[in-house]
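With one protein chain removed, the remaining protein chains of the complex are shown where they sit.
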Amino acid sequence: MSADQNHNLSAGDSGASDDSIQKVHAELVSKKPEPKEGFKTMPLFLLGFVSTMIFVTSIYVVHYRAGFSPMVYDERFDPKAAAGSGVKELTPEQVVAAGKKAFVQTCAACHQNTGVGVAGVYPPLAGSEWVVGNEERVIRVLLHGLSGPIDVEGKHFNGAMPAFGKVTGGGYNWNEEKVSQVLTYIRQEWGNKAAPITKDKVAEVLAKEKARAKPWTSGELDPFK
Amino acid sequence: MNRAPTLFLGVFFALAFSFVGLVLTNQLTYGAFTTHVDEDEGKAFPQALPGIAAQGKLVYQDLGCISCHTQQVRRPGFGADTGEGSRGWGERQSVARDYLREERVLLGSQRIGPDLRNLAARKNADGAEFTADWLYRYLYDPALVVKDSNQPRYAFLFKTQQIVGQPSAKALKLSGDHAPAAGYEIVPTARGEALVAYLLSLKDTYAYPETKNVYTPPAPKKAGEKKEGHE
Partner (left out) sequence: MATDSSHIPELTPARSASSTLSAETVAIDASLRTPLTVLIGSALVWLLVASVLGLISAWKLHTPAFMDSCEYVTYGRIQPAQSNAFIFGWGFNAAFAVSLWLMARLSRGSLPGSAVLLIGTVFWNVGVTLGVGGIIAGFSTSIEGLELPGFATPLLLVAYALIAAWAVVVFRAGRSYQIYASQWYIFAALFWFPWLYAVAQVMLVFSPVRGTVQSVVQTWFASNLFLLWFASIALAAVYYFLPKLLVKSVSNYYLASLSFWWLAIFGSWAGIARLIGGPIPAWVQTFGAAASFMLVVPLVILGMNFFGTLSGSWSALKDNVTLRFIAFGITAFSLVLIGWVLNAVHGIAAITQFTYVTAAETQLGLYGFFSMVVFGSLYYIVPRVLNTAWASAPLVGVHFAASAVGVIVVVGSLLVGGINQGLQLADAHVAFAEITKASQSYLFAATIGLAILAIGQLAFALNFFWTLGRASADCVRSAKTLLSAQPEAAR
């Protein structure tokens, strides 16, 4: 290797000595550059730049703080604005969607996704006069269940439906809102066209039948046809 | 800056700032979350993994699946994870409580393979649900069920055994080159079964209250509204 190329690859100490580096820089720590004629561009530019950065990021943080809530995972969401708008009522579409979800999870096992039921055992819901008829009757069926023989659409069925409401002996304990959502769903699906059912109506029925502790039979529900 | 103690104090507080602000604050604000008790269903969510799925999670970690797969669904509008016109990798954004009962949170940071958070709740490329059979075939040789997959074969999660009496119900149905020799069948080992059980437990379908904290853009003003005040 020649001495003037890549000489730092050899063992001699090249370049500045260590103590001079430290001495020089100790002085430079406090020394700003000499000003040219006119104004000091560098410190001014830097001051402006740093201030702008702080300002811009502060605005960013305040805008996207999402209320500093540990429950919010979307930075565009403002919990205060949402709280101010009060309890959100579900739109009719959301009610039907919620009812459909519960139906598919639970009811479809017997009544089938298509609402046609199983011959002789589980009555169909599609086109059923029980579903689109008096809301008092269909609410009671869902709340307390129904067992024994039943005629639907001219055909005969004999099975047992459990109680879904918050009733004595019930295993599902669905609240009024869920009961109303499922009933609203089946009353507008598969060609059925009947009015939605509100949770207040369900609550009213529940209160009236507080004493009921076993599923209905078809005959007992005749007064509500 | 010439005094070592000043430097030390500054250095200490610089890291203490982020340690307290990030780590400790989050540990206090949401590290103490509890499960959400659903009165309707009488259960607490999130639910703990069933035993075999918990073992499967250990297999997942042992084989390092996190190197290629994430387990987090980002919010609608952020890529195509969920929402309108998305890949349908989840019904909603993943929230912190989904991971509450996990001893090892496996969020992942690479999508060399698809996100797995809702594997059991969505459909595969053929539009069918993921079943144990499909997953066994996929792990044994991905080419059997998916074209152009980057997944390596995990044949070591299976063993070839002699058919004694009846063939096992868990035997893979393979044909052609892949089929084992006559009188033999390929069944998953315990590790393979555990892993598939874990994969089939991956679904975040419960709607916690905080899943409603989703930003909705303000409704555009209708032309008629402005006139109302003048009527």
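Here the chain labels run A and B in written order, and each chain numbers its own residues starting at 1.
The rule we apply is simple: contacts are C-beta pairs under 8 Å (C-beta built on N, C-alpha and C of every residue); 3 or more make two chains touch, one makes a residue touch a chain.
It should be emphasised that the depicted structure is a prediction, and the values quoted were computed from it without experimental measurement.
Participant: Give the residue, chosen from B:Cys65, B:Leu119, B:Leu135 or B:Ala197, that touches the chain omitted from the document.
Facilitator: B:Cys65
Participant: Considering the whole complex rather than only what is displayed, give the residues of chain B touching the chain that is not shown.
Facilitator: Residue positions of chain B that touch the missing chain: 1-4, 7-8, 10-12, 14-15, 17-19, 21-23, 26-27, 29-33, 60-68, 70, 72, 74-75, 78-80, 85-88, 93-100, 102-114, 125, 146-156.
Participant: Spell out the interface residues on chain A facing the chain that's missing from view.
Facilitator: 1, 3-34, 36, 42, 46, 49-50, 53-54, 56-58, 60-61, 64-75, 77
Heads up, the rule we're going with is that only the chains that are shown with their structure count from here on.
Participant: With centres defined as the mean C-alpha position, give me the chain A-chain B separation in Å.
Facilitator: So the centroids are 17 Å from each other.
Participant: What residues on chain A touch chain B, complex-wise?
Facilitator: Those residues of chain A that touch chain B are 26, 29, 69-74, 76-77, 79, 82, 88, 173-175, 178.
Participant: Write out the stretch or stretches of chain B touching chain A in their complex.
Facilitator: 1-2, 26, 29-30, 33, 39-40, 42, 75, 93-96, 209-210, 212-215
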